[in-house]
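Missing here: one protein chain of the complex. Every other protein chain is in place.
Chain nomenclature is as follows: A and B, assigned in order of appearance, with residue numbering initiated at 1 for each chain independently.
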Amino acid sequence: MKKKISASLLIVTFILSAVSHFAGWDPTVQFALSAISVIFVAGFLGKATESVSHYAGQRLGGFLNATFGNAAELIIAFFLVKEGLFDMVKASLTGSIIGNLLLVLGLSIFAGGLKFKVQNFNVSLAGMNGSLMIVAVIALFIPAVFLNTHSITPTDTKLLSLVVAGILIVAYIAWLIFSMITHKKYLADVTVDSAEELPNEHAPEWSKGKSIMYLILATVMVAFVSEWLVGTLEVFTTRFGLSELFVGAFLVAIIGNAAEHSAAIMLAMKNKIGASVEIAVGSSLQIALFVAPVLVFVSYFNGNTMDIVFSTIELVAISVAVFIAKSITQDGSTNWYEGLLLLVVYIILGVSFFLV
Amino acid sequence: MKKKISASLLIVTFILSAVSHFAGWDPTVQFALSAISVIFVAGFLGKATESVSHYAGQRLGGFLNATFGNAAELIIAFFLVKEGLFDMVKASLTGSIIGNLLLVLGLSIFAGGLKFKVQNFNVSLAGMNGSLMIVAVIALFIPAVFLNTHSITPTDTKLLSLVVAGILIVAYIAWLIFSMITHKKYLADVTVDSAEELPNEHAPEWSKGKSIMYLILATVMVAFVSEWLVGTLEVFTTRFGLSELFVGAFLVAIIGNAAEHSAAIMLAMKNKIGASVEIAVGSSLQIALFVAPVLVFVSYFNGNTMDIVFSTIELVAISVAVFIAKSITQDGSTNWYEGLLLLVVYIILGVSFFLV
Partner (left out) sequence: MKKKISASLLIVTFILSAVSHFAGWDPTVQFALSAISVIFVAGFLGKATESVSHYAGQRLGGFLNATFGNAAELIIAFFLVKEGLFDMVKASLTGSIIGNLLLVLGLSIFAGGLKFKVQNFNVSLAGMNGSLMIVAVIALFIPAVFLNTHSITPTDTKLLSLVVAGILIVAYIAWLIFSMITHKKYLADVTVDSAEELPNEHAPEWSKGKSIMYLILATVMVAFVSEWLVGTLEVFTTRFGLSELFVGAFLVAIIGNAAEHSAAIMLAMKNKIGASVEIAVGSSLQIALFVAPVLVFVSYFNGNTMDIVFSTIELVAISVAVFIAKSITQDGSTNWYEGLLLLVVYIILGVSFFLV
């Protein structure tokens, strides 16, 4: 019953969004419809990924989850890169990172903390996550500092961006090898139980073939809806006087991560805070270490290289999100007040970006 | 005997300070007399607060301690705000934060460390304190960055300041709920013993009624002396060629925190380092999360809104103090060399501000 309703909503919102796009309805209506639709297709994509992961086994499943999990963001950003809207791309990447580290993680820890006094997860994973986040911040920070102090030319910055992007992709692949092959058990602990339990709940729903087919279908649907959504943004932002930065960093990011949001919070309330942390922190690491670098290469092969230099306030937003998230997660234990602190920082950033 | 002497000194210095003010004596003499007097009235206020806390019970006592503990700073700052001396206010808030995190904490850890090889305190409290300090730095940092990069207008900065101030006050109240109600025991451990022992020592001195009366009297005295002190600062600084920043951040801050200084060091030498950390770190958190935001609202209702934007060097001073204090306290264990490191940073900052 519940499944049928969500399937119907998925199809109906997708069709409405398509119609509004091709019939050229009012841009605000287009935006609203595609924004609603993206929530359902992102959820569908997330479910299909999880199902495929189940059949493909833990290791390959983890890899698929890693590459398809952020597919919506990657596809949205891909179209923005193609249209040369580099500032919007960077704003939405920034929004994805801080949205995951502050909003998703904050709500998860807060909601979980209201139900359980203290929640624990693997402290080694917390440490590794912290170091990876620091490296991500450093990689984004260095080119910006060198460019802003006039130490290197804009041309060299593009070269540096490509090199940094290449290094980050290598580091990300090495991280997959480390976390899923050489040190899988070292990072497991609390998380392993939840990971083993989860697939069982969803196991019988779809067959192997169906799961793969749905994964392909979902990816295509996300691609379409994302393009329609992006097309309306420019009109929409001017009409309401919202800054590109606010729209990219908050609206697009919240919409694009809707599926992850609900999953992470639900897991936290089942006392599986380790899984929530993996979704929230893992997703933002993926954006910084994989999605952003891939987009630099995409723009390069597109003939118009996007540098990896974020604006000062974007860098500040990412840095503060990383610092507070690292400080809160590093002891492998969370409580409701720590969730609240993450939300406090998110709200302060949100109001600041809104006033830009 | 000892009590009578300190009571006499309290009264004599207060009267001398009053006479010098109303008789219009030489400003340097006025400054010296009111500076000496403020030490005694601050001590009196601290003692009265502690005594009232004893009768009011742990929870309410903690809250009273939290709100009256920094009363002197709040009152000094209140008069500075009323006179529109916003820069001096911010300098004295900066001085209070770094004075507590570096000088008070540094001397406590150093003195305690000379007597005891290693001193320990609740590691969860250390972690929470660290995260709260990071949030405080972020909250002061964000508006400054947005204003300095011309991302928002000075007018919007005032609006942002009010929003940030409101959020910080909410976060501070939530912290009181967390640390004194929902997770009181989680943060206790070493500290609980010392907290229970302390009131017993002072218990029999004043009755309940006397304590409340003294609390009101002390607050009024602090208010008067603070106003006299502030009145002399401008003349005093020009005469000796000292910068407003140095006077506000070091002289006023050291004077205003005199009572806390001695208490924290005494507790550390009794091997109650947890209590010292609570006084020093707790006090600086209160300044950042409660006193500063309240002053923003005070200035707003006064018709001339003070923004929450600190100068670059003030922000740097606060940030470095937070980073080193967090690094040193985060393992819940201290030694003499860690105290020395805090003092090293304080001296470097002091010399730098002196040369401004």
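As a working rule, a residue touches a chain if its C-beta (ideal position, glycine included) is under 8 Å from a C-beta of that chain, and two chains touch if they have at least 3 such contacts.
Just so you know, these numbers come straight off a predicted model, no measurement behind them.
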item: Options A:A91, A:V164, A:L215 or A:A321, residue touching the unrepresented chain; value: A:V164
item: Touching residue (missing chain; options B:I212, B:M269 or B:I313); value: B:I313
item: Sole residue of A:I15, A:V29 or A:V145 that reaches the chain not shown, by the stated touch rule; value: A:V145
item: Contacts of subunit B with the absent chain, listed as residue ranges; value: 117-118, 311-313, 316, 320, 323-324, 327-328, 330-331, 333, 335-338, 340-341, 344-345, 347-349, 351-352, 355-356
item: Contact footprint on subunit A, counting only the chain that is left out; value: 123-124, 127-128, 130-132, 134-135, 138-139, 141-143, 145-146, 149, 151-152, 156, 159-160, 163-164, 167-168, 170-171, 174-175, 178, 182-183, 186, 326
